[in-house]
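Working notes for the structure below.
Then we have chain A:
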Amino acid sequence: MTDPVPVLRLEGIVKTFPGVRALDGVSFTLLPGEVHALMGENGAGKSTLMKVLGGIHAPNEGQIFVSEEPTVMTSPMHAKAKGVVFIHQELSLADELSVAENIFLGELPLHAFGRVDWQKLYADTDAILKALNVGFDARTRVGDLSIANQQMVEIGRALTVDPRAVIFDEPTASLTDSEKVVLFDVIADLQKRGVGVIYISHRMEEIFKITDRISVLRDGQYSGTLHTAQTNEDEVTQLMIGRSLDLSRAENTHQMGEIALEARGLSCGKLFRDISFNVRKGEVLGFYGLVGAGRTEIAETLFGLRTPSSGQILLNGEEVRINSPIDAIRLGISLVPEDRKDQGLVLGMNCRDNMTLPQIGDLTAGPFVNEGAEGAIFDQYRDKLDIRTPGWRQIVGNLSGGNQQKIVIGKWLSMRPQVLIVDEPTRGIDVGSKAEIHNLIRDLAAQGLAVIVISSEMPEVLHVSDRIVAMFSGQIMRDFTAGEVTEDNLIQAISGISAEKVA
Partner candidate 1 sequence: MAGLTKQGMVQILARQGILIAFAAFMIGFALVNQRFIAMDNIFGVVRSSAILGVMALGVTFVVIGGNLDLSVGSMMSFSTIVVLDLHDKIGPVMAILAMFALTLALGAFIGFLVGYLKLNSLIVTLGMLSAIHGLTLTWSGGKNMDIADKAGTWFSVFGQGSALGIPVPILIFGLLAAALSLLLSKTPFGRRVYAVGGNGRAATFSGIPRARVVFMTYIVSAFCVATAGLLQASRSLGSQNTVGQGMELEVLAAVILGGASLLGGSGTVFKTVIGVLILGFIQNGLLLVGLDFYVQYMVTWAIIILAVWLDVAAKRGRLWSPIA
Partner candidate 2 sequence: QTMTIGITQNNVGVDSYQTTYERAFIAAAEANPNVEAVVLDAGGDVARQIAQMEDLIQQEVDAIIIWPTNGEAVIPAVRKAHDADIPVIVTNSNIAEQGFDFVASFSGPDNITQGARSAEIMCDKFVDMGIQDEARVVQISGQPGYTTAIERQEGFEDRLPEVCPNVTLVETQPGDWNREKSQQVMEAFLVKYDDIDGVYAGDDNMGVGALNAAKAAGREGIIFVGATNFAVGYDAMAAGDYWGSIYQSPVDDAEAALQTAIDTLNGEELPFLNYFDTPKITQDNMEEFTKPVF
């Protein structure tokens, strides 16, 4: 068997941004019919490399070959014409438009005079949606879909054309297991048709499940390619961060304290009903459930962003009223929100100012902001969380996704809360940092903090939590204590199968 002609080949790609050398002579080859993982720490340059490939960024140096033909990718349109389809890391949808219009954005089927052929559009879309096995139809407004379903719409775009190569940039960051299965089917199907797939993810188990080869970037440089079947997680990690990770969980050595936060019969309209749980000082309480189960809404209610229709919240045994985040912060509650770009960060502001924002009123010398104190806080959490940035002045919007997430975490840790709620804390975070964040969460608990972790990743909840609350459709199905939880009964609980609903 002769070597197949690569679908895509990148050679010596260099890309710089002001102050950053994001890609430094990277080469990469994608073969037809292979699923090729691209891995690397946050900020290693994965998305940038793909954007160069997708015609969004022009490289400073280097060359792109499509089926061995040298090609200059001038625009996304051009890339598409060359058969390269790009599923972005950040959702790239028009939420006022229908699912159909989004899936066929830029290539709506036409009648004469530029009129849209709606019939064909809806028919084609419904076919794609069927393949994706989702529960909404072609005419649904995208803005009305959950984040996960929006991600599925994005994935649907890969099925519209006959692509040569499809790039998935962290497609599973907000998907749950059932949707992942669909996605993997889609990928397998593409693979069968000889399409090359580039798959970016920080989730080792996925990488090992579906990819054929793994290429690793490190600090903007190419650091090697491995055959998935012939390697293991440790080797990949080595290549990514230059050392192995200790992924074992530190067992609880500390004593749990009093109940810090308790909810009694909390309801909020149709969003969630009759929610009761508590979390102790020194304890990590996991919230697991399908996307849309209502976990985020509970967190928002605890943080004063929603008004409960009934029920009580108790802090250290006393009932409290939390009408706004200001109240919540005063009571020592911190929330790392789900959507960092929308809720977590002021993207146009620098790193330091973002981090100190909630406490800026206290960091004063006379009427003025004490910039020294601010800088100290920033330095402390930059080191603690290993945030990669050229300096505190860097605009947060220019950081890689993972580093942005760390800024948000730093912001809320620096508030020294009693109760820390983290909603999808490691979405889009690399393995190294993820382990760090998990350790951090454990450490914080060990120091007596009460922590609530909301996550859609089962390994994550299982790994960090002392106790897990399983939610389904706005209700708590089960409250697992440590030891009794297994993957199976967890899945049962969040699918609404379990009958042992805890009151």
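For this structure, a couple of remarks:
Rule of thumb we're sticking to: a contact is a pair of C-beta atoms (placed from the backbone, for glycine too) under 8 Å apart; a residue touches a chain by one contact, two chains touch by 3 or more; residues count from 1.
Inclusion criterion for the candidates: all candidates are chains of the complex that A comes from, given by their letters.
Keep in mind it's a predicted model, so treat the numbers as computed, not measured.
Picking from 1 or 2, the partner of chain A by touch in this complex is candidate 1.
Those residues of chain A lying in contact with candidate 1 across their complex are 16-21, 74-77, 303, 305, 324-326, 328-329, 335, 337, 342-349, 353, 357-358, 360-361, 363-364, 367-369, 390, 411.
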